[in-house]
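Quick notes on the structure that follows.
Note that one protein chain is taken out, while the other chains of the complex remain in position.
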Amino acid sequence: MEVGFLGLGIMGKAMAANLLRHGFRVTVWNRTLSKCDELVAMGAAVGDTPASVVAKCKYTIAMLSDPSAALSVVFDKDGVLEQIGEGKGYVDMSTVDAATSCKISEAVKQKGGAFVEAPVSGSKKPAEDGQLVILAAGDKALYDDMVPAFDVLGKKSFFLGEMGNGAKMKLVVNMIMGSMMNAFSEGLCLADKSGLSPQTLLDVLDLGAIANPMFKMKGPSMLQSSYNPAFPLKHQQKDMRLALSLGDENAVSMPVAAAANEAFKKARSLGLGDLDFSAVHEVLKGTGGSG
Amino acid sequence: MEVGFLGLGIMGKAMAANLLRHGFRVTVWNRTLSKCDELVAMGAAVGDTPASVVAKCKYTIAMLSDPSAALSVVFDKDGVLEQIGEGKGYVDMSTVDAATSCKISEAVKQKGGAFVEAPVSGSKKPAEDGQLVILAAGDKALYDDMVPAFDVLGKKSFFLGEMGNGAKMKLVVNMIMGSMMNAFSEGLCLADKSGLSPQTLLDVLDLGAIANPMFKMKGPSMLQSSYNPAFPLKHQQKDMRLALSLGDENAVSMPVAAAANEAFKKARSLGLGDLDFSAVHEVLKGTGGSG
Amino acid sequence: MEVGFLGLGIMGKAMAANLLRHGFRVTVWNRTLSKCDELVAMGAAVGDTPASVVAKCKYTIAMLSDPSAALSVVFDKDGVLEQIGEGKGYVDMSTVDAATSCKISEAVKQKGGAFVEAPVSGSKKPAEDGQLVILAAGDKALYDDMVPAFDVLGKKSFFLGEMGNGAKMKLVVNMIMGSMMNAFSEGLCLADKSGLSPQTLLDVLDLGAIANPMFKMKGPSMLQSSYNPAFPLKHQQKDMRLALSLGDENAVSMPVAAAANEAFKKARSLGLGDLDFSAVHEVLKGTGGSG
Partner (left out) sequence: MEVGFLGLGIMGKAMAANLLRHGFRVTVWNRTLSKCDELVAMGAAVGDTPASVVAKCKYTIAMLSDPSAALSVVFDKDGVLEQIGEGKGYVDMSTVDAATSCKISEAVKQKGGAFVEAPVSGSKKPAEDGQLVILAAGDKALYDDMVPAFDVLGKKSFFLGEMGNGAKMKLVVNMIMGSMMNAFSEGLCLADKSGLSPQTLLDVLDLGAIANPMFKMKGPSMLQSSYNPAFPLKHQQKDMRLALSLGDENAVSMPVAAAANEAFKKARSLGLGDLDFSAVHEVLKGTGGSG
């Protein structure tokens, strides 16, 4: 199967490499072309522009850093729109808001092409291991065509129905994750200030009904105030905000998420936005006079 | 090894049976004596009173339903205190507050006996399977003596230092659990009201970084509004309150736990206190005009 | 002084009447023309369209129900834009979001006209009594020209600087008000459930450091579950949401407002959106099983 692949950031590079390893023929494009070298060494072809990739491939996947990059790759000169059309499919796996997805979807469909949004759950490591969870929505026929690729990229893919549902599902999951991170951090602080060993708390948690990979992975580094950004706090806070907005539209009261969001905002105000989202722990610890 | 065992409720019976199955000689006592029959059939001896059990056994374990039962078994006529003394150990595995533990501890020590509090994490099923997590504190020598029994009853035991730390650790864990349950319920509600399938959300969650046994176990029944009480909501709310009190003593600000606690209180006010703590979902769903 | 006046709803009619009573020459327009009759009886002239009012008057004031009405009166056929220009001023006193204000401002300025946004604090009664508080921003020269009118309409007007600041100031005030309403309602509930007379609480509050007109005015009707809409709950909740958004942009953590907002959202989900914003009391009371 031949696919185009736009965007070779941390995630995109790992995903394209996976496809190559599993025998896909992949034509890659990246704004900074030098980032293509490693993949070329693995057998990838290179496209000069998004348009030329789409021209060459029946299916093109994009994995871009944010909504503006996702829009630019489609709508700018030499963009996807110039070559998309009848018989071609475009799959955007970037994490973008529903409005961005819908804008791309409409433009692609107007040209006669098919579109699937397919944001993923999972960061660098799962991307490398082909263990992402893929939350797809939009054109069902295109989704079905893409299943072989999704099977390589993820451990599971879901087709969630109408356009926008992929983005929404991701928001819901991230909202729960953000609240849990706060609950976890509060517990670590309470243990510490109450004379209990936070390390022992980690051990106890890991044996019980709420044991989960996030606690196991983030806990030890949080105890060392180490917040290497796997998922930047400012993005987590943005997702909390968008999830709360979605709740507002649908009149869903979510007091715990709202409280967690305020803690993330406080973290942003303290300049922690570029650290890992677990850095909200600094707010709750209140170390060094910080709140 | 010979042990006494006081209290044959759901938890206590499973635990005493485990000890018998692993070759311990066990003398049991229960307020309603007929509850002893099943264990006698497994080889247990029966004591007439807590005092007589303590008189017979070097080590006595108690697993009672609440602080008042825990106190009564020790301080009432024919209670533990009448026979405890030099060379004897008493281990209370009931979930009680720190004040109750300390009161029992002081009385036992004054008589020359040794005391360990050892509340457990885990409910009926882990008790039957010997998969409890044991949070012990108090007399280290007695703890060491009890390790063979703890190894049978639990998958892991922790010695947490000074008296009260077992109760505190359990509060911290339950606080995190209560906040997580609210985060989970909010997510289920948001998915549902936003046109996503809550069942698919469960599937997505189970594949990601925040997958945990509680979501897996409680999720499906919550979607069916089924709240068979494994851990009654009123007890969860009480633990949230006590954890917040502990935070108050130590000036730990815990806004997410505070918001979760208010939701549990709302659930209590709606008469849901005797259902499973996952029934807080009814508050967040707001079904049928409920809040 | 001659002014045009667009929009004769509850607020607009009271305000135009005030101007007439104070000797202003007023040309009114309303979508439903019959609403003009009462003011004509007081001496007002009538314009057929917003454009004809602007054509006739150097200054035109608008008081419309919501952003879409505010935009329609400006941008639609026969709208303000058709006649606004050099030497003419347009003052929108409607409560709209900053984006709406800015859109109108830009269009008016492009035509050579001057624009002031001037949302008010205060509802029907203060409008009738000329006791509004006017939060103006935008063109300072036009503001200065309008002071005689503002002096009649309000007890005080503020010039707040750049366009959008009027809307923002109003959001901040309404956010505080919404949080206070929740605090008040929680107190009334706590008094009631604790065996204290909520009526006595009102009396005690009214004598103390936190006595304020809102408690005095809303308290007695809240005790009777009477929520005649002076300020509809859905608008209050929208303002809370917009204020929280403003806080999000500026990384201001506001946990109390966030908690209050969730209660208003719950009220909306219970169908209370069209009642007075004090109807959030129903959520907190949890009457009839409502949360």
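General observations
Going by the order they are written in, the chains are A, B and C; count residues from 1 in each one.
Operating definition for what follows: a residue touches a chain if its C-beta (ideal position, glycine included) is under 8 Å from a C-beta of that chain, and two chains touch if they have at least 3 such contacts.
On a predicted model such as this, the values are computed, not experimentally measured, just so you know.
Of the chains displayed, those contacted by the omitted chain across the entire assembly are A, B, C. Contact with the omitted chain, checked across B:K88, B:K168 or B:R268, is made by B:R268.
Across C:G79, C:G113, C:G130 or C:G247, the single residue that touches the chain missing here is C:G247. Residue positions on chain B in contact with the hidden chain: 241, 245, 247-248, 251-255, 258-259, 261-263, 265-266, 268-269, in rising order.
Chain A residues in contact with the hidden partner, per the touch definition given at the top, are 255, 259, 266, 269-270, 283, 286, 288-291. Where chain C meets the missing chain, the touching residues are 121-122, 133, 135, 155-156, 158, 160-162, 165, 168-169, 172-173, 175-177, 179-180, 182-184, 186-187, 189-191, 193-197, 200-201, 203-205, 207-214, 217, 243, 246-247, 249-260, 262-263, 284, 286.
By our rule, only the chains that are shown with their structure count from here on.
Chain B maps onto chain C through a rotation of 180 degrees [Cα fit, steps of 5, range 0 to 180].
For the pair chain B and chain C, the distance between mean C-alpha positions equals 54 Å. Among the residues of chain C, those in touch with two or more other chains are 255, 259, 266, 269.
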